[in-house]
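Only one protein chain is missing from this complex, and each of the others stays in its spot.
Labels A, B, C, D and E are assigned to the chains in the order they are written; within every chain, residues are numbered from 1.
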């Protein structure tokens, strides 16, 4: 019997644990804390954080417990990540909850959503310079897209072995947007610029909203067919939303369906960060590059906005440029808050949503381009 | 760099497009329009229509974008169609929302639901005559069942290569029921017949409703075991609905579950209609046969109702026969509207639901029979 | 044509039926009846009951109708059972609806949840004695855990061929808890004991509830890593629930997600009970052992409670011990009812929830231990 | 192969006849069974009806008794909210419902602090035990308490 | 391989330039299209507006007529409940809605006894047919009936 006790003890976490598991468990706990206490992207940080706990319980191989063991439950649920199935489903839900009115009211703001994607490609160069393979570099660059599902989708297709670190980096920085962006925004804009008021957007007709997703889908996917899975579902969801008659489908897409996808995506991505595979020099580089790419993306958006002002009659508030990184809706919210520091009566939020959502489209296109150039 | 631009351009839809893609994109747009503007079966036409757009974006092979490429997201979602998994789930939801009261109140009306299925077998003969293989002919015949999930299920089992055209034909004609049926109904019935009023159905007890799905399931599946997947789920859903205590399961079955299945079924079936595989002579034949089968089904229902009147003491309104084709609830609604043209105070809708729902059972049995005779 | 009629007739249930199918269909009907009329665990008995009907329609092999035919729809849905995927999803939902307050208020009651698991191991010995293999004996023992998903999960991992009988036994006895437990409770407790009143539990802070699932998960899974899939999801669900900010995810987990998992789990487990594979001597032994294990579990809980009272200053009502078998919330409800027989003003329910939910954790740990010792 | 020839070759006529006959025999037999169903069930149903009637009476009496008493407890807004939700749940149950089942539903529906709130409901007699182990909802007192 | 060397080796510059240009051309062209969109749609929209206006008037007249009559039917509480749910459904439809569609929605939303209740609604003229085959909801009578 003692033998059995000892055998069993050798299978417990108290015997099998490794300092890297402990580190990851602490990180996971911090993620959960940030999500709950600081309300940073809770819908993602909490599942990912708890997933980190699940993934870093010290387990013995062979029983089929670990996410990397082919017959484990986690492995089956992880399938939706590795095959890039969850991200389009999440986009379907996002499409079903996104209101493109502000974008339709002032299309020129879409350019800001394009400019901010410069972060992706500059980071791509940086990653190459740090010695990553082109496919890995592309996946790292996409972190600058500030769009979790897009990053996971592209990485699943180009560099599956990096899903963990890239997803975690992307979501961490998306959560830290309120910390990362403001200093850059203050640095690159003058008080006078931050005080600029945007005029009320024009009223947008129901029919415009209805036609938009169809036009946007055809146009963007003709240009970048590889953006199909993401943009297709995003626009499909939006059609369901705007076409009243399909409200019940839109409702399900924006509740049960996206929630289920989010839960499973979050917890499995978190569980994929097993200490031994996650705590590597590559991950450190990825985090550094990720931070850089967020900075560059923000800066490009701001600067491009200032350049636009040289040509526009009615100036736009350059802070809006920072919302181009997407990270919906946090970066739009940051723009709003920074704007209000100067003038509490200046309501920038709804205007910031335009570059914000076009940033989503922008990074989906960028992902498509990178995918097709690397594959 | 120019080289790269050119290479990329060669991967864009602007270079890869084919006139058939454009045709399908236009058809898809028409589907979406009919669904939204004309409110024809929007829950199916809109997803299928947008699916057609997704499936006809010109893409380059090899990346895993197309629905027919084994590692594409669309392919994984399409699995539920090719393996016939979505249709039973849809039937589960339909069962959880169907009220069989009117059927229980006047069981004789079930015969109309049987008669209308003649369309299936006559079309089957027509398809054979046009040179289709028996398995294909069966799948084409089932279009006359006017029941999308049933048609998709049988086709997935017997002639997977025809899923696209048969599903599209089935749903198109189901959507066009308000256009196809009325003329036939007016042609085959006299004004006097159309004026017949149905007596109030008797009150049906909760317990009857509770026992019905169990009895119906056992009886029908003993007779046609191959109808098991469809009738099993239909009756199971209805049990969950009628057994109050399982309301929460019925609620989920009739909302999230059926919606998710509908979204995925619709968009992937739509995406399966890639111009090159869809625009074929076979598809044209299928559409012709589909139209015919709807006509025959409607006619058989009407004529059988008139025959029944020769024997019944209290005559039934022969228009009800047209509701036997199922296409729930559109054909019942058509019966109601045509009836009101003659007498606006004649409320036929609830009576038409009886043949309507028995038409669903009828075509499920027919599908079972064909499946077992062909396999 | 006659030939065809005869051929078809040979494929109908009227020709293929076997007395065992009829028996199982009757059992299935009884399950549905108990669920609906007696309100015994309706959410499980009704799906399982109807699943029995589905699984026992006499079918001909080869077409892909039966749950054991690799290309049948039922087989695909059954995959979630055989791979142990549904149980963790169900636990996710349970976690998202469980309130651990009473447990946190009086942790000592957790011991009752541990004591009741003795039933598992004593039954395990009994099963060995009746000639079952160790892996089978473990799966049979876990019936005493009075926790359907746990039983199904462990059996799927250790003795898949027994899933049907073990799941049915587990759920039957869980449903029969109001019949099985009371006599044992009256037998093993004195009136004086049954009259003991529990003092109001202290108020539990939101933060305690928030930290609990994390602590519980890490602690239990370090000790028994193989409990990871079940406890991980249970605690994850509870985190989503307690962390307000993720309410929408918790909401989906406790509605659509658990309902879908429950429907599919119930109906497929039911369908797996095909007469020929289910009605065997082994099944009979399993049912006998199952009944025994429920009895022993109840007894152990009660007796342990009485032992605790020898050491506690403020005595606890030994009836609470019976709630340690989990079977949430029925056994807690039984405790409450039996308590009220003696004193209608003694409200034991909320106190009984503490051993009740710790019984869930207890049997999950037991399952983990057995799994790791057998595999 | 085309036309009649193809039909004959594939035994089309027989298949069609068999097919439509099966469909008919299925629905005909089902309609026959149904037409008898309610007669079979009729007998089985009466007792329950009577019982229901009987319970109805009992309840009225209870209500009258209560109207005298007063509720001497102050409820917070959030409590009132929760009580209203409980009221909805009870509406979905039989007149004489089981307390644990209500609690179960309350927890499933995510009502806040189901235990303590249920306790209060019992304390202020909005939920009262009946003679046979079940409980009844006293709408009367509930309205008083909530408004 | 590291630094500029690695970038050159992997054709990084070209890829980046191509990438960002595609992103821009995509969003620029899209914004151009959008900016024209509402002008294109403008014409298409007017007729509908006029029609809506027209219908609005028709309805007012109908309402006045009704106010005279009285509702001589007693409704159970549960009927009133269901009617309120029907009212909500109707709110989601056009002013002149199709009865079958309403029934369909009612069944989908799991209202109880949709048929008989709909029938009652017609009998007490809360739902009334209009001239062109559709039906309208008579809020006026509805309020009378329910309260």
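Some notes on this structure:
FYI, a contact is a pair of C-beta atoms (placed from the backbone, for glycine too) under 8 Å apart; a residue touches a chain by one contact, two chains touch by 3 or more.
Fair warning: this is a prediction, and the values are worked out from it, not measured in the lab.
Remark: the absent chain touches shown chains A, C in the intact complex. Only one of the listed residues, C:34, C:67, C:90 or C:111, touches the absent chain: C:111. Screening C:212, C:236 or C:294 for touch with the missing chain picks out C:212.
Of the listed residues A:106, A:194, A:285 or A:333, the one in contact with the hidden chain in the full complex is A:333. Residues 103-104, 107-108, 110-111, 113-114, 117-118, 120-122, 124-125, 128-131, 134, 137, 204-205, 207-208, 211-212, 215-216, 219-220, 223-224, 244, 247-248, 358, 361-362, 365-366, 369-370, 373 are the ones on subunit C that touch the missing chain. Touching residues on subunit A toward the chain that is not drawn are 1, 4-5, 8, 39, 97-99, 101-102, 250-251, 254, 329-330, 332-333, 336-337, 340, 344, 347, 349-350, 353.
The rule we apply is simple: only the chains that are shown with their structure count from here on.
Fewest steps needed to get from subunit B to subunit C, stepping only to touching chains, is 1.
Among the remaining chains, A is positioned farthest from subunit D, on the basis of C-alpha centroids.
Most remote chain with respect to subunit C, judged by CA-atom centres, is E. Across B-D and B-E, it is B-D that has more C-beta pairs touching. Here the CA centre of subunit C is 45 Å from the CA centre of subunit E. Rounded to whole angstrom units, the spacing between the C-alpha centres of subunit A and subunit E is 32. In subunit B, the residues that reach two or more other chains under the touch definition are 4, 8, 39, 223-224, 248, 251, 255-256, 369, 373.
In subunit D, the residues touching two or more other chains are 13, 15, 18, 22, 108. Inter-chain contacts, as defined above, occur between A-B, A-C, A-E, B-C, B-D, B-E, C-D.
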